[in-house]
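Excluded from the complex is one protein chain; the other protein chains are retained at their positions.
Right after this comes chain A.
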Amino acid sequence: MYQQPNESGHFGQFGGRFVPETLMPAVLELEAAYNEVKDDPDFLKTFHYYLADYVGRETPLYYAERLTEKLGGAKIYLKREDLNHTGAHKINNALGQALLTKHMGKKKVVAETGAGQHGVATATACALLGLDCVVFMGAEDIKRQKLNVFRMELLGAKVEAVHHGSATLKDAVNEALRYWVSHVEDTHYIIGSVVGPHPFPQIVRDFQSMIGRETKQQFKEKTGTLPDALIACIGGGSNAMGMFYPFVDDTSVKMYGVEAGGHGVETGKHAATLTGGSVGVLHGTMTYLLQDGDGQITEADSISAGLDYPGIGPEHAHLKDINRVEYVSATDKDALFGLKLLSETEGIIPALESAHAIGYLPELAQSMGKDQSIVVCLSGRGDKDVETVKAVLGGQNHE
């Protein structure tokens, strides 16, 4: 049976907790607190109550018939995380960690955000549970995702712009970590993906793994079997981990993680960490990274703010090493194609992040038989991206 991480928070050679000593006690406290609640019926009951009555779970598993026909290969099912309250899977983890914050007796929360989806989800969970919330966001991302910034502010959160470096997600994580070091005594850091020091990758995976558990159950009800393949986009890797984790031991199920290929992995302008990166240590964890010959982290590049990250969750690095998941990439162009394809065939505008998984779908579906099935984790909806997409596609559509 697959059982990761080990006691010291490592997934094979990856993971761990590379944080300043000032944070170590908080990281250990978090681990202890999480171990207290993770199998506690009262905690889980509260979590599931909010997931059902507030988030709107479970999310549907939808058979995309027109998309299947259009691609002419394997049957395609969509796990509709886009239908969650706040529009993406991010709320699952934000809510779980906000409840954990309360359990630890802390009243303040700091978070980072890229696309703004995790920031909005965290601001929402904090409003719901009466917690103070500060969100760090790269100045570049603030420009790309204005609407989400305003949403966070409406929800009562304070949004801090980060101007350092590439002014995107990586820099927002740096600032959130620095803020946490300085406020660790009364503040919890709600990290937004399966990244960061142990126990974060485990906590976020667990708080997202209802995606895969529901999928397994729903697929079984519909077909009596398991799907042949799962596919999900990967920024830090939380929607993918949530989908994959309950299937890791089901070896007949192939799994595909789609990273952001930006302008193409061969151009060097991309965010495909596993495809184009090498092993190193960033943001508290050992994993694959985009870095130069001197171990300096390089800038990621993607049309999608939520995938624009030069690292990846350590468990994905491990799943790559043991060949359990195949990691591939979709370029900005592929994602835009995917976004249009799903909008036109199914009437669902996906988030640009999720559109990367759709963008890779033709290749995958057509390589499989018509009697086979693929489940796509549709991690979020595209409302937040309409402006970005309009800037790129707008002209063409009116020609």
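Basically, a contact is a pair of C-beta atoms (placed from the backbone, for glycine too) under 8 Å apart; a residue touches a chain by one contact, two chains touch by 3 or more; residues count from 1.
Note that in this section contacts and distances are computed from a predicted model.
> So which of "Tryptophan synthase alpha chain", "ABC transporter permease", "sulfate adenylyltransferase" or "Acyl-CoA dehydrogenase family protein" is the UniProt name of the chain that got left out?
According to UniProt, the chain not displayed is called "Tryptophan synthase alpha chain".
> Out of A:Met24, A:Ala52, A:Leu154 or A:Ile322, which touches the unshown chain?
Checking the options A:Met24, A:Ala52, A:Leu154 or A:Ile322, the one contacting the hidden chain is A:Met24.
> Among A:Arg57, A:Lys170, A:Lys254 or A:His318, choose the residue that contacts the chain missing from this document, as touch is defined above.
A:Lys170
> Given the contact definition stated above, which residue among A:Ser182, A:Ser252, A:Thr267 or A:Gln366 touches the chain not shown here?
Result: among the candidates, A:Ser182 touches the missing chain.
> What residue numbers in chain A mark contact with the hidden partner chain?
Residues 8, 16-26, 164-165, 170, 174, 177-178, 181-182, 184-185, 278-284, 286, 289, 291, 294-297 of chain A touch the chain absent from view.
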